[in-house]
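Missing here: one protein chain of the complex. Every other protein chain is in place.
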Amino acid sequence: MNAKKLKNVLYTIAFPLAVYAVMELLCFCVRDRHVLSSMLDVQTIIRDTGSSAMIAFGLSLNLSSGRYDLSLGAQRLAGTIIGGVLALQLGLSGIWFLVFALLFGLLFGFLTGLAFVITRVPPMVLGVGIGLVWECFPYKISQGKGLNLFGVTGMEVINNTSFTIAVVIIVAAFIYILSNMTKFGYQMKAIQGSQLISQNSGINIFRHAVICYTLAGGLVCLAGMIDTVFTTQLTSSLGLASSGPINKNMFPMMLGGFIGIWTNQSIGVIVASLCVNLLSYGLITLELSEANSSVVNSVLFVLFLVFLANRYVLKNKRMEQERIALAKKRRRELAEMTAGACIW
Amino acid sequence: MENTKAEFSRKLRKFAESRLFAQLLPIVFLVVLAICFSIATHGRFSKPTSLKIILDQALIVGTVSTGAAFIFASGNVNLAMGATSVLTATIAGMVYNATGSFPVMVIVAIGLGIALMVAAALLSTLLNVRVMFVTIVMMTLLVSVQQSILGGSNVSIAYELTSSLKDAGFPYIVFSLFFVLSFVLFNWTRTGRSLKMLGTNRVCAEQTGISFQKYLLQAFIIAGVGCGIGALLIITRSGSIGTGTMSSLNMDCMLAMVLGGMSIFGGSRSFVYAGIIGSLTVCVLNQGLLMINVDSTLIQGVRGVLFLVLVCTSQKRPKGLPAPEG
Partner (left out) sequence: MKKAWMSFWVCLMIMGSLFANGSGEKGKTASPKFKIAVATIFEGENWEIQKSYYEHELGPTLNMEFMFSEKLSDANGLVDFMEKAYAAGCQGTISYVTSNDAVAQGARKAEEWGMYFITQNSALNKTVAGLSHNLGHCGASATGMGDAYADAFGKLLSDGKNHSVYIFSGAAVGGAIGQGAASHYYSVYGMLSAMQKRYNLTYSQSIDAIINNQNPGEVKTGNANVKIYIYPGLDIPGAIKSAQSQFQSGDYDIFAAVFNYSSFANALSGVESSLNKDIKIIGTASIEAQTATGFSTLDPTGDTILNAAVINPLNVANGICASIMYNALTGHADAMRDNGSAVLFKVNPWACSGADVYKGISKLDKSHETYVLNSEDLKKLLCVNDPGVTFKTMEKKLLELADVNAILAAKS
């Protein structure tokens, strides 16, 4: 491994290590406890990181192109509950729940994407309207019960940490290959640069948007099912309350994009999810109330956004000052040369 | 004959794409909806009591949305108006309980509403964070701060104050004043015109000397006044603010703006009265659907479908996809 690659790897690992170190110090000093005190904690954090990373991947597919889909939470609810209820009624178990959740997630994502390209309404606005509709489906189909997996046998495989890691690796690899080794990925980067120019240069931005929405729907439902299997239930909700778990994962998504500078987006998102989950774990260990933890998370997110938007400001200012200094120096030299020529 | 038909078709299409059509459609929709519900409920819906109730319920969302119109006009979207109003109401209520002074409560409410919105605006204008991200973070942050302040308790305002304010018509007076002020600012001042120009074409507007940062800040300040007044109306209406109070106000404002015919792209097709028309439409829908015994879980679905249908009919479909937000 050459020096540059090693440096990149070290920078990437530094983030979760730094978060862990800070939280461990705080927890030890304040509560005399460790952030992670057993293998169970490690397994839980792996599961939470995996789920968080998948939602962050789903968000990034649209958000990086400037589309914030407010209906993603509703799609997660609808796909997970309907897929799970159907699998239960068919007497299936284990991995079939994931498959059904994925299929229904893809379906709801596809329909949302189709609605977007047909109506061409701003995604946030479309998300509100279509989210209200999607939330009704699981409520009606499950008769208000949502998805209850308490006591359902054969789900151990999904609860297994190794399985979660495998799913996350597959998803991360898929996103990496899609973003970096396919035409889709190149088109995505072009559209992120300028949608208009991409369209004029022949990229089918409509088909691209539909594919992004479809994949995002599938990913969030995968995460939804993994979470539901562990907590044994997912209740239907109305009033767009389903967008909470999605909004919580914006921070890992944005942080992942930043960390990905040193490696790639896929690894960056996973590392960022780990950082945010370590932070959450630490705040729980510090025995902060739910509201206070949320305030801490939100403030850190705002500070990070400010940093992200302004990280080149100082450098640009410095470069501008150097340029001005160089220009002044050059003008002085020219003036001296001219004065010298006059004397001659 | 065919020429006449073609000519008529062309005129109809032109009318449908005109500004007048966009202004009239939400009003016509509201009236038609009200008439349909009146017929379905055998006149019960259109009784004066029922209509007054609808108006009372629409005032809070209408006020906050009227302020939001200035932000929407510039082509931006702000989803944190509801959270701002509720946090402002919480703190204003606590100030009233501590001081017993109504004027102080009003000043604190409006001042805090402006301060919170200006903070959000500065994040975008000064610190270059995208408006969309600011909106999303503020939604969560403000709700968490409110929960942190309240803990498990509520802020209760004395019934004597709230009932005397209601009896004196305080909500109507305050809303009317704010609406008139907003109407004047939006249609007859440089602020309103500039915001609409920025919404129509930001590049052109900036190149003609209209500063995006300056006018966005003004839009947020006016929206902050709307949030502060909305907070006072929340206090007057329910006399109690808890962690669940007006939890759907964020989305209700967005719904109201769109159902009221506000152009989601901003620009010259923005109308300041979209907020109140939209909130009346939402309240008419909620009331009417309940009165005809539609299942409460379906009411949301119906709102969503009508929202999407109205959005499609009232906006001119762009050739490409909407530009990146924020």
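A and B are the chain letters, set down in written order, and residue numbers restart from 1 in every chain.
Rule of thumb we're sticking to: a residue touches a chain if its C-beta (ideal position, glycine included) is under 8 Å from a C-beta of that chain, and two chains touch if they have at least 3 such contacts.
What you see is a predicted model, and the numbers here were worked out from it, not measured in a lab.
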Would you mind listing the shown chains in contact with the chain that isn't displayed? A, B
Among A:58, A:109 or A:146, residue touching the chain not depicted: A:146
From A:2, A:38 or A:89, residue that would touch the chain that is not displayed: A:38
Touching residues on subunit B - with respect to the absent chain: 9, 12-13, 16, 33, 36, 40-42, 44-45, 47, 49-50, 53, 56-57, 151-154, 156, 159, 234, 237-240, 242, 244-247, 286-287, 289-297, 299-300, 302, 305-306, 309, 312-313, 317
Note that subunit A touches the chain not displayed via residues 37-41, 43-44, 48, 139, 143-146, 148, 150-151, 159, 229-233, 235-239, 280-281, 284-285, 287-293
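What we mean here is this: only the chains that are shown with their structure count from here on.
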Provide the C-alpha centroid distance between subunit A and subunit B, rounded to the nearest whole angstrom. 30
Subunit A residues within the subunit B interface of the complex: 65-68, 115-117, 119-126, 128-133, 135-136, 139-140, 144, 195-196, 199, 205-206, 209, 238-240, 247-248, 250, 254, 289-292, 294-295, 298-299, 301-302, 305-306, 308-310
Interfacial residue positions of subunit B with respect to subunit A in the complex: 77, 79, 123, 127-130, 132-134, 136-137, 139-141, 143-145, 147-148, 151, 247-248, 251, 254-255, 258, 264-265, 297-298, 300-301, 303-305, 307-308, 311-312, 315, 317-318, 320-326
